[in-house]
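Only one protein chain is missing; all other protein chains are in place.
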Amino acid sequence: MVDILAFESVTIEHKGRGPVPNRILYDVSFSIRPGEALGLVGESGCGKSTIALATMRALPPGMKVTAGRILFQGQDVNLLSDGDLRRVRGNRAAMIYQDPMSSLNPVMTVGQQLIEVPMLHHGMDRGKAWKRAVTMLHEVRLPDCASMMARYPHQLSGGQQQRVVIAMALMAEPALLIMDEPTTGLDVTIEAAILELVRDLRAKFGAAVLFISHNLGTVARICDRVGVLYAGRLIETGTLGSVFRAPAHPYTRGLLAALPRLSLGRRGRLEPIEGTITVGDRARIGCALSPRCAFSQPQCDGAEIAMHPVGQDQEHVARCVRLDEIPARPVSLAAARPHVNDSDYDDVEVLLSVRELSKAYGLGGRFGGKGKGSIRAVDRVSLDARAGMTLAIVGESGCGKSTLAKVISGLTSASGGEALFRGVDIAGQSVDQRPDDLRRRIQMIFQNPDSTLNPSHSIEFALVRPLKRLRGMSRAEARDEVRRLIERVRLGSDVLACLPDQLSGGQRQRVAVARALAGNPDLLIADEPVSALDVSVQAAIVNLLSDILEQSHIGLAIISHDLALVRHMADWVAVMYLGKVVEYGPADQVFAPPFHPYTDALLAAAPEPDPDAGPPRVVLGGAMPSAAEEIRGCVFASRCPRKIGAICDEVVPPVRHFGKHTIVCHLDLRCGDDAHASRRIKADPAPGFSL
Amino acid sequence: MLRYTAKQLLNIAVTLLAVSFLVFALNELTPIDVARKLLGPYATQDQVDILYKQMGLDRSLLARYWEYLANALSGNFGESNLYRRPVAEILWDRLGNTLVLAGICFAVIVPFSALLGVLAGMRERSFVDRAVSVFASVCASIPEFALGVFLLAIFVVGLGILPGTSPLSTSGGWPIWSQFVLPVAVVTLYDGGYLISMIRSSMVEVMRQPYIRTATLKGMPFRNVVVKHALRNALITPFTVILLQLNYLVSGLVVVEMVFAYPGFGRMMLEAALNKDIALVEAGALCAVSVTMLTQILGDLGYMALDPRIRV
Partner (left out) sequence: MNEMDRNLAAGQPAAAVAVTPTEPAKSKSVRGRTWLAIRHSPIAMVGGSIVAFWIACALFAPWIAPYPPNKPDALLLAYPYPSAAHWLGVDNLGRDILSRLIWGARTVLTVAPVAVLGAATLGIILGLLAGYRGGWIDAVIMRTGDTLLAFPRIILYLIIIARFGASAFNIILVVTVTAAPIIARIVRGVTLDVRNRDYVAAARMRGESASYIMFVEILPNARGPLIVDLFLRLGFTTVTIGALGFLGVGLPPPDPDWGGMVKETYGMIFIWPHMTLFPAAAISSLVIGFNFLATGLQEMARDG
């Protein structure tokens, strides 16, 4: 049987301004059999999206296939006539994109965009195409399909938009579905639902899938086989099980070891791959990983490296000459920090005590927002941050976690409740009103490495300024201190003269950490500090933060949507939904039953790179309601899979105590609840994956 | 919608009031000039003073403004010192001429620049794009009077196939239609040059959007992608600007009108301003501002019609 898609030693180059063309992909070979799902994983810049576009012969201007062939159902894509190419695109091969909002035409209704496909490819008339589109919307489980057809993309939620894009791709029942980061940017619970949908539709329509992602966990949910890309090269391919259980290439091993996992708990330290990928790595002759690889030997450089079989498995190959010599490297099991018991928390100083804190934003009204009601971004939240410990605030977008961070940091002020920092209420004080010393004590690390540093100022400027402002240093003193700071975040002093755009994302985030440390703070607030970074870089920043906490007595409040990361870092965890804390307590207790139904769903949805993971046990429907809605009962009632009945909608749920652990729910979670007994966090059979 | 209309009407009223007062104040702070101007340099100071009193210019600024406003609201904009006729008459006459020229120009400019802009922008950096962009940039760079001079030198002085002035009378031997060719050409090239680059950059922006890739990868021919998916999006941003050209075409044509001796609104304003014909300047300014405000509202409404994301 002919492969649906086959790449045969494909090299793609971009002709830049320089004399030598820029290599984007080199010697990439793989094939997808009918009905099979192949996952391609890799970090940013590895060339994975180029593969998707090359398949559709839609490379950006300047890029060209310079060697090898791309065969779609046996035909060379680059030899097709324009007409034949159009009969492939959208018909026999369809694509699903990363950002559904921008891939839908904003001025056309969903229906208009859907019916184009069968009208174009199957010559259907408008009426029949319309009917088919409605059926397809039903297939992707959108509610109220008939009225959905008349809506514009901006009237749908992100999850709904992606369902529309999927429906559009399936309209012509293609033989190949290309999915380029289809769930990136969606919330975890929405992501889980979309992935489940894709699994079901695959079974139903039998399409082969090329699934491209940076996220090993999502690949594990969808794919039969995986390929790992690094610097434009496919460096390892094999079945999902063999690659994830017994990764052979040092890079694949590194990726898996760098990833925090729910199942690993707080054990272990993440193992980043040192260094960063550079533009030059794509053009290297020899192993592209060599400059970063701990096992690199002279034989790795100088000559191109072929794929070598891994063990007996014919399907499992890796592009490494030293496969047999690289020692198995067990995941470090040494605890980064000692395990804490309940009583350990009692004598730790509480730095910040948040009580019944609220933040409401006025809606549209010109006079203090009284006119049209308000959004309760944060609604009577109570929690504590302790010196030398990490408090994680976890939840999906719109849950109020970032607003809470802003209130604490003073970037906005609370509208109710108090936040006692060492006994002084800071809730109503915006940062401009705080005394200098207080400002120094609470500092912040931001999410986006692209905007955390001012692109117009050098790194030295970015670090000297806070030293002068917050510690009153002279220029000379500050210059010395800057060198100490930059060493503390493990950067060389050569970065000081650079502008931010000359640094990688990871380096910029290190500078941001150094800037936050400049004032010797007591409390650091980190808002998604690593979510925009690649896995291998993320691990290094996480380790850096852990080390800093260990060395000093700083308290850390980390805001994150990533449960695995939170599991890895946190001592205390607060789970937020729609402005409320629904579960709060020491990490080990929050991550063990009983769970709040929302925590339970989050844990189930978190994608783990586990080849044996079945479908998630709980998949939430719908989306988080708007914070402007009046909710009388439980905030989670509209999506709760374990909703009891009217009481959930009508009555505010009670706070239930389990030791230091609190859950806000009507369910009496204490007494013999079978649903929970079955759902323990899966104990890892073999710790990690012994390599 | 009702709210929007009410808000806009209020907006117009307030702006018109502010503008009328500003112009009034600016021109009447030293009203002595007016009487002097009317009587000429040889009148005695006594004569000037008498006229000054007769015209009521010795009263306070606000009192005179109030009187002016009351008259204006009843449709009486006073008498033009320059033409010795009621302001309203001259205004309608000149405005009519200008509207004819503006209408023809608008009807030519919009399709001309939309076509070139879209052609250039749909394939960024192609030969067509480069050529159109440079053409547009050069056209928009040459001041109207220079462009007028160049075209005049070629078609009137050199070839002698068109009239050099457009007084809208056939006494010079040229038919009326031929008198419109050069003014319309100057305005079309100059203003079109600017519109072309606007539409082109909007089109370029749209062609880079992921939804265009979506449409292409649906298997749609390029032509359909441009016509069905790109065009409407590409016109959203320039739409307001296109409508604003009406505003330029009504009150900004003074230079072109001077070059071709066209009896239009702009020239009237220039003459009025140079001769301190306050009544005329005041009424003309109000007229011009009203046109601006109207085009802005039309722009807003069209914007909403084009882009479903924008609602009042």
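For this structure, a couple of remarks:
A and B are the chain letters, set down in written order, and residue numbers restart from 1 in every chain.
Note that a contact is a pair of C-beta atoms (placed from the backbone, for glycine too) under 8 Å apart; a residue touches a chain by one contact, two chains touch by 3 or more.
The structure presented is a predicted model; accordingly, all values stated were derived computationally and were not measured.
By the touch rule given at the top, the unshown chain touches A, B in the complete complex. Listed residues A:130, A:446, A:577 or A:636: the one in touch with the omitted chain is A:446.
Across A:80, A:119, A:307 or A:411, the residue that sits in touch with the chain not pictured is A:411.
The chain that is not drawn here is touched, among residues B:5, B:141 or B:178, by B:141.
For the chain left out of this panel, the touching residue among A:158, A:519 or A:579 is A:519. Only one residue from A:466, A:555, A:585 or A:609 touches the chain missing from this view: A:466. The missing chain lies against subunit B, touching residues 15, 18-19, 23, 26-27, 133-134, 137-138, 140-147, 149-150, 152-153, 157, 164, 191, 194, 197-198, 201-202, 205, 237, 240-241, 244-245, 247-248, 250-252, 254-255, 258-259, 266, 269-270, 273-274, 276, 281, 284-285, 288-289, 291-293, 296. In the full complex, the hidden chain is touched by subunit A at residues 17, 409-411, 431-432, 434, 436, 439, 442-444, 446-448, 451-457, 462, 465-466, 469-470, 499, 501-502, 512, 515, 519.
Simple rule for what comes next: only the chains that are shown with their structure count from here on.
A straight line joining the Cα centres of subunit A and subunit B is 53 Å long.
Against subunit B, the residues of subunit A that register as touching in their complex are 56, 58, 61, 85-91, 94-95, 97, 99, 102-108, 116-117, 120-121, 152, 154, 165, 168. The part of subunit B that touches subunit A in the complex is made up of residues 125, 209-211, 213-221, 228-229, 232-233, 236, 306-309.
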